[in-house]
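This report concerns only the one structure given below.
Note that one protein chain of the assembly has been removed; the remaining protein chains are unaltered in position.
And now, chain A:
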Amino acid sequence: MCALSELKTGQDATVVGLRADHDFVQRLHALGVRIGRSVRIIRRGALNGPLQLRIGTTDIMLRRTEAALIDTTETAVRA
């Protein structure tokens, strides 16, 4: 298990835990970031900038401090 912010760029992972406060969890849910969902970091902003995440058909940007509150496990690569 690792925090979403530590995930390798381009690596598919599954959300296993959300440690954010209630409001932020609600917002993440509305954006499709839910436990059991697949997520991938598309790119990292320069100079410790935000992350571009893809969840299904939605792309969002999230700051690294906030991404650190999301726990993930790497998804095995499907052959």
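Keep in mind that, in the parts below, a contact is a pair of C-beta atoms (placed from the backbone, for glycine too) under 8 Å apart; a residue touches a chain by one contact, two chains touch by 3 or more; residues count from 1.
Simple rule for what comes next: contacts and distances are computed from a predicted model.
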item: Record-based protein name (UniProt) of the chain missing from this complex, from "Ferrous iron transport protein B", "Sigma-70 family RNA polymerase sigma factor", "Phenolic acid decarboxylase" or "ABC transporter permease"; value: "Ferrous iron transport protein B"
item: Of A:E6, A:D59 or A:E74, the residue in touch with the unshown chain; value: A:D59
item: Footprint left on chain A by the chain that the document does not show; value: 20, 23-24, 26-32, 34, 42-43, 45-50, 52, 55-63, 66
